[in-house]
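Sharing a structure here in structure tokens format.
Left out: one protein chain. Kept in place: all the others.
Chain IDs A, B and C follow the sequence of writing; residue 1 opens each chain.
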Amino acid sequence: MTEQSLMKESSTETRVVNDFSITVATVNGSGSQTSNLTILRSLFKMGIPVSSGNLFPSNIQGLPTWYTIRASKDGYTARTETHEIVIAMNVATFAEDLAKVSPGGAFYYADHLKLDIGRDDIAVYPVPAKDLAKKSGAPSQLRSYVGNMAYVGVLAHIIGIDMEKIKDALDFHFKGKEGPVNLNFGVIEEAAKWAKENLEKQDPFYVENMEGMTEDCIMATGNTAGALGSIYGGVQFCGWYPITPATSLPEAVKHYIPGLRDKPELDGKTYAIVQAEDELAAIGMCVGAGWAGLRSMTSTSGPGISLMTEFIGLAYYSEIPVVIWNIQRVGPSTGMPTRTSQGDLSQAYYIGHGDTEHIILLPSSVNECFEFGWKSFDIAERVQTPVFVLSDLDLGMNQGMTEAFNYPDKEMDRGKVLWEEDFEKMTERWGRYLDVDDDGIPYRSIPGNRNSKSAYFARGTGHDDYAAYTEKPDDWEKNMARLVLKFKTAQEYLPSPVIKQKEGAKIGMIAFGSTESAIAEAQDILESKNVPADFLRIKALPLTDSVKEFIESHDTVYVVELNRDGQMHQILTVEYPKLTEKMVSLTKHNGYSLSAEWVVSELLKKEQE
Amino acid sequence: MTEQSLMKESSTETRVVNDFSITVATVNGSGSQTSNLTILRSLFKMGIPVSSGNLFPSNIQGLPTWYTIRASKDGYTARTETHEIVIAMNVATFAEDLAKVSPGGAFYYADHLKLDIGRDDIAVYPVPAKDLAKKSGAPSQLRSYVGNMAYVGVLAHIIGIDMEKIKDALDFHFKGKEGPVNLNFGVIEEAAKWAKENLEKQDPFYVENMEGMTEDCIMATGNTAGALGSIYGGVQFCGWYPITPATSLPEAVKHYIPGLRDKPELDGKTYAIVQAEDELAAIGMCVGAGWAGLRSMTSTSGPGISLMTEFIGLAYYSEIPVVIWNIQRVGPSTGMPTRTSQGDLSQAYYIGHGDTEHIILLPSSVNECFEFGWKSFDIAERVQTPVFVLSDLDLGMNQGMTEAFNYPDKEMDRGKVLWEEDFEKMTERWGRYLDVDDDGIPYRSIPGNRNSKSAYFARGTGHDDYAAYTEKPDDWEKNMARLVLKFKTAQEYLPSPVIKQKEGAKIGMIAFGSTESAIAEAQDILESKNVPADFLRIKALPLTDSVKEFIESHDTVYVVELNRDGQMHQILTVEYPKLTEKMVSLTKHNGYSLSAEWVVSELLKKEQE
Amino acid sequence: MAKVNQIGLEKSEYRGAPTTLCAGCGHNSISNQIIATAYELNLVPEDIVKFSGIGCSSKSPTYFLGRSFGFNSLHGRMPSVATGAMFGDQSLEAIAVSGDGDTANIGMGQFKHIMRRNVPMVYIVENNGVYGLTKGQFSATAEKGLSLKSQGNNPYMSVDIVMEALTSKATFVARSFAGDASQVKELIKAAISHNGTAILDIISPCVTFNDQAGSHHSYEWTKQHREMLHDFSYVPFTEEIHIDEQQAGEVQTVRMHDGSQVVLKKLERDYDPTDRFKAMQVLQQANEENILLTGLIYVEEDAPSLMDLHQLPKDKALNRFEEDDLRPSKESLQMISSLMF
Partner (left out) sequence: MAKVNQIGLEKSEYRGAPTTLCAGCGHNSISNQIIATAYELNLVPEDIVKFSGIGCSSKSPTYFLGRSFGFNSLHGRMPSVATGAMFGDQSLEAIAVSGDGDTANIGMGQFKHIMRRNVPMVYIVENNGVYGLTKGQFSATAEKGLSLKSQGNNPYMSVDIVMEALTSKATFVARSFAGDASQVKELIKAAISHNGTAILDIISPCVTFNDQAGSHHSYEWTKQHREMLHDFSYVPFTEEIHIDEQQAGEVQTVRMHDGSQVVLKKLERDYDPTDRFKAMQVLQQANEENILLTGLIYVEEDAPSLMDLHQLPKDKALNRFEEDDLRPSKESLQMISSLMF
């Protein structure tokens, strides 16, 4: 550190350490991802809890994109409404980015963007991106990419990122390949040096190595975690069709599965991954595979789910296990493909014509994406029905800090499946849809079973206990009533809600999925404002009784979610009609992930009403 | 009439006149339809209120089918649980049909089915179907068809159907063609003569000419009525795909439209009907046509609706008028294609990923199918959104007595459409999605408008007031909030609920669609049991305030519907969370239409709880 | 005692439930030939799996092979269901039945894509030019200009299943006529021996809605305009082929993947079913001359099937694998975690 900056440092009363956000504004396709990940990873390696959010456009190259890193010594990972540090590399959004900086914040900008600053409530740092890129000797098509490394260096110097950790981050990124590591690190060092020589610290933001918060953590996206979870869940078939933001999940399955599952002693693969021609075919293949006894999954987003409607109804009614990931983006329709949402909840719960009901798992963290990756298969096979895993773009595509994945703590549950030996022992007549155990779940046989009593003709048309076609009114009713019972039984196999209590809380919050981080942070803020609130997070639908008890035991319960119509609130209303007076819906739906600030202010507004 | 039967008649204390049901059991594809329609029509021509129900299998030929005619001097048209007269022509269901006959009822059977009767609580009449068919001299492939005329004749004699009216019915059926009329009438007369000579009246059931109930009525199916309504509504484009029970609607459009709409002064057609390759293409064409300013419609059933999900979301969000008839059958999945249901209500209301909401019209009678046929276009174009018309198999495919169609009492409402002259006058900048009138409904222009300011690029992606692509959070929120307002505005264009009151009623019933007849009958029965109940029939969703008032003003309101999960009850719960304590769900879902008996007994059971 | 085949099964053991299709429907004849094929080839019913979509044709798998698993899926979506299911047990033999509406209208996309992937299955299109089950509307295979009383005139160009299959590079393409029991049967046998998607376009008249004399899918028209490409017979790999010296020049044999062979005796034409492009040419000509060519139109025996491409284990069905092989070790997860920066 230079003397100057040392001086500055000691003179700054309001030194802010490890608790601010950094937003980088660039053009997509310009190669800023490596730079941003390098910052993120080096902070993480310094022991600082971090999270990231990538706000990118729905095209491939040339449009504005923003990458935000939040460093939070307290471990908060939600989006914040304030922008302490903004790095402006895109001329098109320069003014907007400048305006965004919180008073007292810091503004870095590529110095070839010769634009007016005109704000004196912030610190301003130029970044000599173009010069350094030129100096680096990188070939011209790589210049903007290398130029992006310049802001890493300048930022590193000004806020004090540990250079060793930057090296580690680059090493990781380039899988140890020396060439690119050195090239990039060279530029970063150069930039840091330049900053040291030319810039003066004017803002209060610092990072420092810390301990105790990230040691057991890893960093991954929800989609990678979901893919790995699926692999550890024994996925055997994945039929899918590309769609943002769901694509990276099956692509990660494809990437990781050979290394994890191919074994020399097997004379072939224990899985198949097929990129289908569209979502109807993807789910059709999955339903076929699920029927044929494979652990089968697909991953898509809203438009894909809509196309799958007919097949999901078939799977519900013919009772075929299949796991469907919906990485939600903003709908209706094509909507905003690169923005996050919790808007497909009701659709998943009720999808299909006729009376239906579906199991939904609601992961809230990268870690839980892994967990539900494997659990979803157990549940689907146990209950013999489609299981949705509702993630979202924010959780699925952004690198998030998370506890290391836990190895499955249960043996695989393949459900009620009968093989040859079971049929040989059987004395009664087997019926595919016969409720033997009074739990609504029948026993199934699987094609390939060579026992001559095991075969049946699966169908989406009316069928009786023995899978025979029927139009008899009583057969229909009986079967549909059994399905209701089956979904009651299902509850015992579903993850229970988690409750975080605050002392003296009379009010509660209910939420689910990726908003957990914002709600948990809001809980702390509310506590500090003397409005203690308990928090129940729903992990699955259909609901279990503890949700009801939670509502009953509070004066008011705020149901907070990222959609327009308050879909979870609607579901709770239908399920607990007697408790409707206690429930208040809080919704936000503009494509951004939830912030604690918004939750706090909306809730307080309602409390005052 | 013979002396004998006259004698019998006068000695019968419990003479039952114009108030019983006739069920004919045959094999499908055997040509019994003409016979059954002849009975139905002749009773109708006698002035007796009649209704019919056809319980047919999902195949083309060779399986059991039952046709029921209800004659009701009081004008009740719902299905009844009792079978006063059963005509058994099918050996496969003989025993079952025999068992069905209500004690004191009458059983007619084809006398070549030499089976045991073994019941002495009913009247039994053989029908010499085979002999008469042979005698008729009809070619052999027509014998079973002609044989069916035999039961018409025997029945006619025993219950006293007016032979002139039978002639009228045949005349109508064969469009006056003498050959077939005489052939069929010959067989019927022969059979009646045979009956007169060989049978003795043993049952109390009679028909008699009556007046005052059917004079203003016609007889049609809901699908024919819907087709005609659409034609009078000015349908310009119909894109469809065959599916039971929705097929006959577009087929009727195709049948009737040339005669009604082709005019010599026009050099072409004012409509186009395209049988698409599937439902995705059908709705796609309709959305294209609706966008291009045509009154556009489709007709399908559950599986087709499921396939249309993505397109309906697009139409909702890009605000394109289109009318979608769903002639409901039993789902989920392929379910029971030839059985009736109200199981697609929730699906229609919420269909699509993301937050959506749709307008639904709920016709309860053949006449209302006509009315909603034309009104649906006015509403769709006014609100610029898809409009569902939810009919069902029972209403759509069965011949029902109905008031004659009323000519539209309003001019066509083409909604807020701007043509060249409007743009020429315009001073402000036009925005496709700009809320000029503060009612949430923007002004639209239509392709083909040659004013250079009129063009816009329609899209299912995020758009601003001017239809430009946007990912801005505020744009998204603003537009979605406007859609909410638009659907509030929509209420004023929707048909209001109808209420039928009973004196002193403290309880109410809410129902919709084709169950009206059963509920109205139940109301009378309940009244006779001193349980007066008011009845509100919902004609459209979103709900209007009078529904709320109705619930508020009763102690208990029974929401009666033909599905498993009580879908309307769920919607009411979501819409009126504060009134949930008052609402009780009554559901039945086995493929049969509702009977008043069931409604009464279920309601009384609940009342006693 | 009833006659049994080499594995001791009576023919009745290959039947299914009684048909509910119309008397005289072509689909019933095809069901009978499937039954006969399975009986004559000594197939174990439990080694077969059936697939169908929705339609009269798609109902028919209920009426054969009652001891085989089957899936009556969704309208037009059978190909995807079959694709997924065939991964379950790669030793199963798939027999799929679809209709012309199911395949060429709503199912066009999946039909085309299953051929790209060469999913191992016999894919029979019971082609009657109409939608039987929904009462006689035109399907995409109805000839342009066909007039039906309840439907008027068909204004649109027709789809030729065989040409579509050839264009999609299907590895086995044949056409037959439900009225020709022996040709249907021999072709199904060959199709079963094929390792990949075997498309069989079988004209199967709908006697209720499209059997009037002029219709290209009627018994009468087909009988009159049909021409056989060759005299076709199937020889199981257990039997030897005897060919007269005299006949030698007149006969072509094709060796199927499972070792069986098909013997093609020359009739009018010189026809080589291993040349896809010639096949298209001959067909196109025949179409122009209003001739319906039947027989084995194209076969390619060395293309890998989908299961080959995905390198499934040879000895054990994928659906028999258990936790041991499906869940990676605990150590591997630690290794992976350490990679998750």
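The criterion applied here is as follows: a residue touches a chain if its C-beta (ideal position, glycine included) is under 8 Å from a C-beta of that chain, and two chains touch if they have at least 3 such contacts.
Everything numeric in this text was worked out from a predicted model, so none of it was measured.
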Among C:91, C:167 or C:182, choose the residue that contacts the chain missing from this document, as touch is defined above. C:167
For the chain that's not shown, point to the residue among B:147, B:160, B:331 or B:460 touching it. B:460
Touching the hidden chain, out of B:35, B:77 or B:236, is B:236
Taking the full complex into account, find the residue in A:184, A:247, A:328 or A:585 that is in contact with the omitted chain. A:247
Given A:80, A:334 or A:347, the residue that touches the chain left out of view is A:334
Contacts of chain A with the absent chain, listed as residue ranges: 29, 57-63, 241-244, 247, 251, 254, 275, 277-279, 303, 333-334
Contact with the hidden chain only, please: which chain C residues? 105-109, 112-113, 115-118, 140, 155-160, 163-164, 167-169, 277, 280-281, 284-285, 309
Chain B, residues in touch with the chain not shown (by the definition above): 41, 44-45, 169, 172, 218-220, 224, 228, 231-234, 236-237, 239, 256, 260-261, 263, 266-270, 272, 274, 276-278, 280-296, 310-311, 314, 374, 404-405, 407-408, 411-412, 414, 445-452, 454-461, 469
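One rule holds for everything that comes next: only the chains that are shown with their structure count from here on.
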Using CA atom averages as chain centres, what separation in Å is found between chain B and chain C? 40
Of all residues in chain A, which are in touch with two or more distinct other chains? 310, 314, 459-461
Chain C touches at least 2 other chains through residues 74
